[in-house]
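Below is a slice of the complex: some chains, not all, each in place.
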């Protein structure tokens, strides 16, 4: 039985919940096919410690596919991140009180990694099923990007493993306190299932201009 | 049996559906209490003719409450409109090909009417139930505002009748082609039920600053 690792985050920035964790919990134990099972794990919203937890899970599970998920308040769509950068710059403290400024995640690492998920293929399938989705070229400089970079820095050594990061909008409950965009949990879960199914195909990504996607 | 009239619109601007009609259809026949039943009616997205259809329904049903609903692509929240203006100015043709510029809906009417729905009370209840909601001070200058103005111009003669207009975001299906904000149909329907229930209480609106609403 091969394993897929999904990670979500604990709440941060004063929120009572984090839809990334709420969503992936619903997929813990889901079997996209007969040989594959999904494992959902929660990461602390803490620079450094989040990566230690992630690396322990990578060692324990030896997953074939890893998708880290995080909340990005204000986004309107299911956002497939393309670029993880080796740069931390926090506007607010993380959940341990750290606020790194202009630091690297790995002193010896390259400036950036690209996601190895088939981003456009996922976007196309999501849109075909009526779910707003997009490719994003910045995952920010907070713990989300930090985990994305640390994840890609790990899995680059095992080229068969596909990995990437997805940002999701506020839940409606959160947005009702911020008057901004939101996405219902059932749509997020459906889009995550599509992301897993398309990634398991192990095909190269679609060579379509973004404007040509349905 | 007293009646409530909900109106929604047919699709426009090249869309295949209109979530205002999709949502209110689900409430046709709903009984918010033992003496009250909801009637859902579709309006054409046409200056003039939309008001003729509305006025025929007002005559036929003699409703105690009227809520007209329309789609406003790009909005992030369930938007309770405060102000209907006596001014039509269309950036695109309506569904009959008319594109009025700087016209009035009623030559002898006042510049504007205010909604008589308890807007802040509805916003508060919606947010308490986790639905993003807001008061809006412009319903635009297209058919939505035209119907809102024409509705208020009719019901101002019957002060016991509460009436108003609500704009809703794109559905997720629509937003998947526009990469903008959306709201799931079940949230829209839940928010419309709240709007009806709160409006039936016949209480004055909450005297709370918007920032104090939950």
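Chains: A and B, in written order; residue numbering restarts at 1 for each.
Just so it is clear, contacts are C-beta pairs under 8 Å (C-beta built on N, C-alpha and C of every residue); 3 or more make two chains touch, one makes a residue touch a chain.
Given the structure is predicted, the values throughout are model-derived calculations rather than measurements.
This homomeric assembly is drawn with 2 chains in place; in total, the structure file defines 4 copies of the chain.
By definition in this document, only the chains that are shown with their structure count from here on.
Think of chain A turning onto chain B: fitted on CA atoms, that turn is 180 degrees, to the nearest 5. Computed centre separation for the pair chain A/chain B is 37 angstrom, with centres defined by C-alpha atoms. Looking at the complex, you find that chain B touches chain A at residues 76-77, 126-127, 130-134, 171-173, 175-184, 186-187, 214.
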